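Dumping the structure here so I can ask a few things about it.
Shown here: the complex without one of its protein chains, the others still in place.
We just call them A and B in the order they show up, numbering each chain from 1.
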Amino acid sequence: MLEVSGLTTAYGAINALRDANLTVGEGEVVGLIGPNGAGKTTLLGSIAGLLPISAGAIHFDGADITSTAPEKILRSGLALVPEHRRIFSDMTVEENLKIGGITTKASERAELLDEMVELFPVLRDKWDTPAGYMSGGEAQQLAIARALMSKPKLIMMDEPSLGLAPILVDLVFELLDTLRSQGRTILVVEQNATRMLEVADRAYVLRSGEVVADGTGRELLERSDLFDTFVGG
Amino acid sequence: MFPNARRDIAFPIVGSIVLFLVLFGGGLLYQTILGNGSAERLVTTMLIDAIIVIGIQIYIGNTGILSFGHIGFGAIAGYVFAVYAISPEEKLKRIPTAPFGLTDTQVSPTVAILIAVAVTVVFAVIVGIGLARSGAQSGSVAATVITLALLFVTHEVAKSWPELTGGNRGGISFGIGESLKGRLPILGLLFAAMLVARLYGQSRSGKLAVAAREDNLAARAMGVNPLVQQMVALLLSVVVVSGGSSLRVWQIGSILPDRFFFDYAMLTLVMLIVGGRNSVTGAVLGVAVMTAARELARRLGQDGFEVFGIGLDGAPLDWVFRENLNSVVLGLAMVAFMIWRPTGILEDWEFDQWLYKTVGRGDEVEPERLTELDSVSETAFVASGINVSFGGFKALTDAGITANGGEIVGIIGPNGAGKTTFVNVITGMVEPQSGVFSIDEENLSGKASFDLSRSGLVRTFQNLRLFGALTVRENIEVASLVASEHRAGRAVRDVDSLMLEAGLWDHRDRRARELDYGNSRRLELARAAAMAPSFMLLDEPTSGMSDSESITMIEQVRHMAATVGAGVIVIDHDLGFITGISDRIYVFDQGEVIADGTPEEVQANPYVQAAYLGSAAIT
Partner (left out) sequence: MAELLQNLIDGLGRGSIYALLALGVAVVFGIMHLLNFAHGELITIPGYLTYWAFNNGWSWWTVVPLIIVSAVISSLLIERVAFSRVRGAKDFTMLLTSFGVHFIVSAGFLLYIGAAVKPYPRPGWFADTISVGSLNIEVFDLVVIGVTAVVLAATTWLLQRTMFGLALRAAAADFDTARLMGVNSDSVIRGAFALSGLLAGIAGVFWIMREGQVTPTAGINPMLQGVLAALIGGLGSLRGAVLGGLVLGLAEVLLRSWLPVGIQNLTTGFVFVMIALLFIFRPGGLLSVPQVERV
């Protein structure tokens, strides 16, 4: 469904990528792990069209989306939940969700809003509050719901558990399970490698801008040198 | 004041002489060829414009703050000059009721210029304080609007205070025959303006101002207080502009509010922008180019004319070539340059520096290598009990580290562990709810970032903040200039030798923005070392590097730190790099220090593995 080949960002840029390859099949949950600074966020940002790339190609759903404007990529069915959530904090929860669904028809949007409330009950309680007043966990759910509002074929999440208390981290991973059971295709960047590998169908390990290992979640978990691969010790 | 006498004094003087001769000589040539009075007037006007544009360049070029207000300062100077220099008889006709008994006062034009400059400088100090308060920095919008407001205030006051200014219609004027005839004062001031502008650009203050223009945050981290340098640049530029404006009034023979308003502000700005605002040579070139372009447009706008025997008859193109075409040319030039070449023709190319590089430098010998200093082991950086929360989120809980002189201390932890917040606290960017940090028991909490670095804690930046338009050498020089003033008692190492030690000698004259990534990182390190720090704080120095590059970085950090006898606190994601370089390591997780010890101890610590891999097994 998503195919990234030979992706390279400008040499010398911060957190650059070097010849990264990655595929995501329909219905898969794919993890992308690695220490910070490895280029995980750069990779997602490049796929989403936010960052310039210097070489390589990105194909999504049969179409070439290399160097396409982010709004066009979103419209082709590929959504990104950005790092640090980046919710619109002065806008209400409802408005945030509506923005997420800006590409859908008004009637459909109303249905999607109901669907999101069902999936994330906490949002209903905060419906008319500015999103800036939400706690980290609530804001993360809003960020994911906002991305789902565009009915993406594939949703990418950048560190959804970042800065959350352990109990909320559990919630995020349960959520991943829920979304998987709905048959959604997901690509997740996670710092919490072990938890990620337990959930993921497949995963890639990224370090210093390069993909250094990949396999199913189980395979990677059982590798004894995972820690070393991970941090280069 | 000047790091290198030959480069920073001798060549700028030579350069100014050449620049002066070229501009004046070109003007003379033009007026001789045409041989009429209007050509002569045009050249005189160009020379005066050049003084004012160079004056504006001193401010805009060195600080990066766009100012419309300099023509407002010009208006103040122009009026002060006029009311002092004009004869009482003329004043009786125009402003018989002038306040402060000014009607009867008359001084010689030279004295009047001095008074005009002095009065204008007082206004400049007030405006300068306002600009500083507004947090002016390169490109700041609020500062620009303040200067714009100044332009309008002076215009408004000039229009509506006829007792002093003669108002909007009358203005004040010299009697016939009393306006400036010779060019000597103009030529004198023009040359002085070029000299001042160039020497300032090469001086300590000028270099620090340019550093702040290139990167305000990094300049502050190198101990520069940008507001002080901006004020110096402002006052110098106002002196030149007010001198030039007085001459302009003297030469025209009268002053009206509209003479120093939008149109003139636009003209001088376009001249500066077209030539290249960051360079005095550019300012002079811009004056010449725009004077020529406007004159051409003006003549085309008349009934067409002859160039080299080819008659240009405007008639068929009458809809374009008509009067006032030169005003449109100004606007078009401005927009066209902004769209296609916002840095102007010359960008930051400076004639005398080019000359110095080509013929003046001679063969530079490689400097002597530096011996590593014995570490100053009695110094210590201590941070303790630091608590920070944003809203309800607790970013740091009781965090603290200790680093001893000459020691390399690493800080690691997963994303979101609080490392960045910790760095922000000890660099003065985030105020903690509680906690203190100090070097040698000198409390540093609450200090401004430029004070922190002057106290010995000098940082680098994760995403590289070099002074792009400055050369490698100048980047280091800026830090060295600050160090020699504020780091007394520490060994301030020679700039050239530091470049050699950092492996940058071969790149010494390249601009920082042209460097590749590895060299940029090395330059940042060398620049921090040039501050003669007690401690260097390195924020993700291997960010964006490959494994092999990270490994070579270990040796470089060690060597540079030892060269200046500094301790190192290094934050990095790369555990291999951190364990390779550090004497001791602190591990952050969830805003707390969860472990510390030697690299071996930390690596063996199960909590660390858990923090990094997020194992659910250990909690």
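Note that a residue touches a chain if its C-beta (ideal position, glycine included) is under 8 Å from a C-beta of that chain, and two chains touch if they have at least 3 such contacts.
Source: prediction; values computed, not measured.
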{"item": "Missing chain: touched chains present in the view", "value": "A, B"}
{"item": "Candidate in contact with the missing chain, chosen from B:Ser205, B:Gln353 or B:Gln462", "value": "B:Gln462"}
{"item": "Contact residue for the chain not shown (choose from A:Leu17, A:Ala48 or A:Val93)", "value": "A:Ala48"}
{"item": "Options B:Gly26, B:Gly130 or B:Gly170, residue touching the unrepresented chain", "value": "B:Gly130"}
{"item": "Selected residue (touches chain absent from view) among B:Leu23, B:Leu269 or B:Val425", "value": "B:Leu269"}
{"item": "For subunit A, residues in touch with the removed chain", "value": "48, 50, 69-71, 74-75, 79-80, 82, 86, 88-91, 95, 98-100, 102-103, 106, 146-147, 150"}
{"item": "Contact set of subunit B toward the excluded chain (per top definition)", "value": "64, 66, 129-130, 133-135, 138-142, 144-146, 148-150, 152-153, 156-157, 160-161, 217, 262, 266, 269, 273, 322-325, 327-328, 330-335, 338-339, 342, 424, 429, 461-463, 539"}
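Just so it is clear, only the chains that are shown with their structure count from here on.
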{"item": "Length of the line joining the C-alpha centres of subunit A and subunit B, rounded to whole Å", "value": "41"}
{"item": "Complex interface listing, subunit B residues touching subunit A", "value": "392-393, 414-416, 462-464, 516-517, 520, 540, 542-547, 550, 572-577, 579, 603, 609, 612-617, 619"}
{"item": "Partner subunit B, residues of subunit A touching it in the complex", "value": "11-16, 18, 35-38, 135-136, 159, 162-163, 166, 190-196, 198, 207-210, 226-227, 230-233"}
